[in-house]
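Missing here: one protein chain of the complex. Every other protein chain is in place.
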Amino acid sequence: MNILFLVFLFPLLGFLILAFGRGKIPEKLAAVIGVGSIGLSALVAAIVGAQFLQHPPADGAYVEPLWTWMQVGGFAPQFALRLDGLSLTMMGVITGVGFLIHLFASWYMRRDEGYGRFFSYMNLFVASMLFLVLGDNLLFLYFGWEGVGLCSYLLIGFWYQDPANGAAARKAFIVTRVGDTFMAIGLFLLFQTLGTLNIQEILQLAPQAFHPGSLTVTAIALLLLGGAVGKSAQLPLQTWLPDAMAGPTPVSALIHAATMVTAGVYLIARTHTLFELAPFAQEMVGLVGAVTLLLAGFTALVQTDIKRVLAYSTMSQIGYMFLALGAGAWSAAVFHLMTHAFFKALLFLASGAVILACHHEQDIRKMGGLRKKIPLAFWSFVVGGSALAAVPYLTAGFFSKDEILWQAYAGGHIGLFWAGLLGAFLTSLYTFRLIFTVFFGEAKTDAHAGHGVSYWLPLSVLLVLSTFVGGMIHPPLANVLPANPAEEGGSEQHLVEALSGFVAICGIAIAGWRFFGQPRLLQWLEGTGLAKLLSRYWYSAFGFDWLYDRLFVKPFLWLVRINSKDVFDQIIGCIPVVLVSFNKATALSQSGRLRWYTASVAFGAVLIIAAVVVYQ
Amino acid sequence: MNGVSAIPLEHALILSGILFSLGLLGILLRRNILFVLMSIEVMMNGAALAFVAAGSRWGAADGQIMFILILTLAAAEASVGLALVLQIYRRFNTLDTDAASEMKG
Amino acid sequence: MEIAFYLAAAVAVISTMMSVTNPNPVHALLYLIVSLLAVAMVFFSIGAPFAGILEIIVYAGAIMVLFVFVVMMLNLGRATIEQEKRWLRWQAWIGPSALSLVLLFELVRVLHPIGGDKHMVGYGTIGAREVGMALFGPYLLAVELASMLLLAALVAAFHLGRHED
Partner (left out) sequence: MNFALNANQWLALAPILIVSATIMWVMVAIAFRRHHWWNATVVAVGLNLALISATYLVLPQLADQLPGFLQAPILKMLDFFGHPPLPQLVTPLLVIDSYAAFYMGLVLAAGLATATLTYAYMEGYKGNQEEVYILLALSALGGLVVVCSRHFAAFFIGLELLSLPLYGMIGYLVKERRSLEASIKYLVLSAVGSAFILFGMALIFAEVGTLDFAQIGHRAASAAAMSPARLVLTVGAGLLLVGVAFKLSLAPFHLWTPDVYEGAPAPVAAYLATASKTAVLALLLRYFVETKAYQYVSLMNVLTVIAILSIVIGNILALLQDNVKRLLAYSSIAHFGYILVAFIATGALATEAVGMYLLTYVVTTLAAFGVVTLVSSPYGDHDADTLWDYRGLFWRRPNLAAILTVALLSLAGIPLTAGFIGKFYVIAAGVDHRLWLLMATVVFGSAVGLFYYLRAMAQLYLRAPWVRKFSAPLDWAQNTGGLMLLALAFLMLLLGVYPTPFIAIVQAAGLAGQ
């Protein structure tokens, strides 16, 4: 297992090679380096994972110390990697799904002028994310966290010639930065109270150091939640995610499936001890998740951009994970994270195929009847969409989502349970609205399918993983996370399963009815003023952008305007003035005259002797 | 020279101190590089005298060894300095140190 | 020999002062040579004849001649003397003499502590033999390094002094 460091070394090397050979590396070679590095990384991850599962370490975690940064006095920070069930799961998802996305991207991005640049960013993205999940120390987690933020900025604004893309990138960066600030403060607070950021030590020290529900631990947990909310695009910092669709589609896949948005879930799962000690904060996690999943679900219903629908669906699925975390169903959350990575990557890659087939058209109203023309994308959408809608027993999504609902129900979180159930209905409704609109009906564009192994292989693999096959993979979390609150099995669970399955089928049926049947009732309903208003409101994602604009941006600009001659600014402005005048004064001493220079030496000598004589 | 004399070490050292200060005066006072170089020789000479006198106090040859080393340095420095003086006279057409002060600030 | 010492000391101080303040380069150099000869006399009087001889041969004889050569080459004549006189106005004296005097005062204060015990020099003679023994004994490396120093001076002077146009 001591080859663990290679897992993130390969992407890092790939990044360095591509970054330094910018513009000189031909497209083919860049693809080989960019995809190959992740492939090797995935291979190493597989080997390490197999070893880990065969010979699990005694205390559940394998720590590989790389080196001590430096040792000065009592200060000896260590670079070390930590592999346990949680980071193994994350590592598998990141490298495995990441590899497939890279492979697809080598097809998707061909003949783009920034080909090498794209893969250098992507490799750095994966490397940062791996650093995030493998670091044995929250400081390194934070380091990777910021790296991920930087890469998302670079990739969302990849086509920087369009100012809108740049704006989207800035928005993502700034909004997540708000969360990062909370998180940084939380880490400071944690370090101040516990004196360490090492994960193992935190897990051991926290129960002794904090009273359950004490103010400090609640504050820390809430601040960490702030960070998680930012990265994972949950309420109230969710507004960046839809705009982040400005990047190339493989980037969206990477952000939504394997990296970035899952970081928040990982953070909370990683520091679960703290949240268990702070019940209020944990309830907040669940609440945030439930509200977000409903808001996002309603919003997705009325979107017309294929990628935006998927973006809101991600938001809502991450909401499920938060809901699970809030309900104390830690492993269920991580399980859903994994299955979601499979089917969401599949959906995004398939949507990429659709978009390319339709000549960069993203509006679903201009698509239709694509079923025959791009069958692979169609089947990907059907399977991925079914998994997203949690079609019972056939799909991976069903197993994980059902577990979340059951745990919420059994754990006594009835409110969360109903929210989840309603969300499940919405999910299947908007998912199949999308599928029917894009792939059925009359053809509106002429589309052509892609080909090549880098096109069909990632889609096929993910397609298989999105079925019940993916649901069979159970992350080895027993030693890492607390057990789920409720037992498996029993008649009640079957009831919940049946209920959620029924709800999902209902959603599909209504979507089908609406699309194929042209029902009067629904047409009438949609024609009413209230519905129009609601749909406008939902379309704008509950007007959060508008709200934030009024709440923060406008007042801030106003404040800046009236305060352009800031008093404090002038006080602070004194410092440079003093420094500059001091500079001018001392610069006079540099007269360039030799005699003056000699005099200064003599003067210094005289002073030194005088000082020695006086002070001896 | 037969060594019956007895001069306080302090007097010899003070003499060297006077020479040293005079050399410093010359360096600070003169603008002509040639005189500056001469004054440096005076300073060196003052320090050398101090060494010889100190060596004499302890009856050790080390003082005179240091004197010889200083002599070497004086010769070396004078030769380089004078070569530089010639070159400067060629480029600046003056030996005024204040004229050769293009760099400042 | 005390008289010789104090006499030589007086000559050295006066001639050095003349040398440092004289506007005429040639005169200044001659004063400097006198000063060096006087210091050589001081060396004799405190029992360091070898140093005295070297002072005369190398310092006064060789190094000063180098200076004289350069003065000759540069042909510093009446104009230079006039210029030096202009530069040596009384205003120019204030700072340098103040600094030098303070330094001198401090050195005297340190070297001549009130009530401190006195050490005498000049009881014995350290002649060429002792110096030679030390020079080629423990100080052998210093001699070798001094040769390197002279080599450095040679190369530097050769390069800096060259005419090249």
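The letters A, B and C name the chains in turn, as written, and every chain counts its residues from 1.
One rule holds in what follows: a residue touches a chain if its C-beta (ideal position, glycine included) is under 8 Å from a C-beta of that chain, and two chains touch if they have at least 3 such contacts.
Note that the structure is predicted; figures quoted are calculated from it, not measured.
Contacts of the undisplayed chain with the visible chains, over the whole complex, involve A, B, C. Touch with the chain that is not drawn comes from one residue among C:His27, C:Arg129 or C:His159, which is C:His159. If you put the missing chain back, the residues of chain A touching it would be 67-73, 75, 579-580, 582-583, 586-587, 589-590, 592, 594, 596-598, 600-605, 607-609, 611-613, 615-616. Residues of chain B in contact with the chain left out of this view: 9, 13, 16-17, 20, 23-24, 27, 33, 36-37, 40, 43-44, 46-48, 50-51, 53-55, 57-58, 60, 62-63, 65-66, 69-70, 72-73, 76-77, 80-81, 84-85, 87-88, 91-92, 97, 100-105. If you put the missing chain back, the residues of chain C touching it would be 106, 110-111, 113, 116, 137-142, 144-146, 148-149, 151-153, 155-160, 162, 164.
As a working rule, only the chains that are shown with their structure count from here on.
The chain pair with the larger count of C-beta pairs in contact, out of A-C and B-C, is B-C.
Taking the mean of the C-alpha atoms as each chain's centre, chain A and chain B sit 74 Å apart.
For this pair, chain A with chain C, the centres built from the Cα atoms lie 79 Å apart. Annotation: 5 Å between the Cα-based centres of chain B and chain C. Residues of chain A in contact with two or more other chains: 599, 602.
In chain C, 95-96, 99-100, 103, 107 are the positions where the chain touches two or more neighbouring chains simultaneously. For chain A in complex with chain B, the touching residues are 587, 590-595, 598-599, 602.
The part of chain B that touches chain A in the complex is made up of residues 24, 27-29, 31, 36, 97-98, 100-105. Within the complex formed with chain C, the chain A residues making contact are 599, 602-603, 605-606, 609-610, 613.
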